[in-house]
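Structure record follows, encoded as structure tokens.
Other chains dropped; remaining ones untouched in position.
Each chain gets a letter, A and B, in the order it is written, and its residues are counted from 1.
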Amino acid sequence: MNKGRVEAFTDAVVAIVLTIMVLEFDVPSEPTFAALAENASYLIAYLISFLFIGVAWYNHHYMLTLTKHITKRIYWLNNVWILTMSLLPVSTAWAGKFIDQPQPELFYFIIFLLWAIAYAVLSHAIAQANVDDHPKIAAKIQAMPAYRIHANVFFWMVAVIVVFLIIFVWPPLSMVFTVIELILMAIRTPADSDKIAE
Amino acid sequence: MNKGRVEAFTDAVVAIVLTIMVLEFDVPSEPTFAALAENASYLIAYLISFLFIGVAWYNHHYMLTLTKHITKRIYWLNNVWILTMSLLPVSTAWAGKFIDQPQPELFYFIIFLLWAIAYAVLSHAIAQANVDDHPKIAAKIQAMPAYRIHANVFFWMVAVIVVFLIIFVWPPLSMVFTVIELILMAIRTPADSDKIAE
């Protein structure tokens, strides 16, 4: 498939997902900072989801710059990945509104989990599509820290257990857990990730 | 016309149509999964429309990658196709809200029908624009399963009759019918559809 067009379509959706989260801020009906401050917990959720999308886009950009093939299979797995991300505005709005309640925080974590699974499956498919003709590219994608973490079933078992334990103790802790994972993913990127395609 | 710009404009509209459907999810005012679950029927409609757009984009991408000409005629038929798709958020929201009511389901089917007709007319125009200079490209477009189904008047007569019969028996059946058709269109694509323009 036309890689540029798949990238452009993905970018447009990601950009819109990012920006419609802004619509969830309530413009205060009073001209006071006290009224504005009612958005504080949503602001926290917004910042986390912004970081989320920044990390997601960076890793997606790396994989798509490398791949030589966009097969129909990759197209549909990319759509599934977009689908999980499209639910982010809903989970962010709910988790931001009820930042100290277990169920909204759990929902946010579930969407994150679905996204991570979709990402791992997509990465795997991109690596597979290149493994015969371009084994080096396949190896690079399989060596991505984001891929290695997400494809690690053990990691997810631990993550799910940890989140389930902490979310009922103090719900915002699950957000802290998510932020830590995102920061790790933002830092641990392939060494050539900002040199390709210059 | 500048093909890249027509593609980019189309992609932007399709991406926005897809993403504004997310705005129809109601962020629950209670921090419980029970409150979240009120979105369940809309989620079903959202997933179907997401599949719809994925199928539509895939086939559109194939035709536009192949065509050597974007005439003024194609531009306007492409706009009509975009227009029918732009009504999808409205029909999805209504059909999702009243998933067990015949009239909203019928409206969803009518928008789908208008879209399919617009798609068939657009495909036909693209094939015609290439038939003299690039007969092989015209033949490929005419051989697309999505085109062959949509240009088949008999298929639509049966579809309309079937939907009218089932929609008054149990309205969600029409959604099932739509999903089956979309999955068939997602599977039955031209053999070279994920190899072109790599």
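Keep this in mind: contacts are C-beta pairs under 8 Å (C-beta built on N, C-alpha and C of every residue); 3 or more make two chains touch, one makes a residue touch a chain.
Treat the numbers as computed from the prediction; the structure is a model and nothing was measured.
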* **Overall copies of the shared sequence [whole complex; 2 in view]** => 4
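Everything below uses one rule, namely that only the chains that are shown with their structure count from here on.
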* What rotation angle superposes the Cα atoms of subunit A onto subunit B, in degrees to the nearest 5? -> 90
* Structure fact -> Seen from subunit B, its contact residues with subunit A in the complex are 7-8, 11-12, 14-16, 18-20, 22-23, 25, 27-28, 31-33, 36, 39, 47, 50, 54, 57-58, 61, 65, 186, 189, 193-194, 196-198
* Partner subunit B, residues of subunit A touching it in the complex -> 1-3, 5, 8-9, 12-13, 16-17, 20, 23-24, 68-73, 75-76, 79, 83, 86-87, 89-90, 93-94, 97-98, 101-104, 107
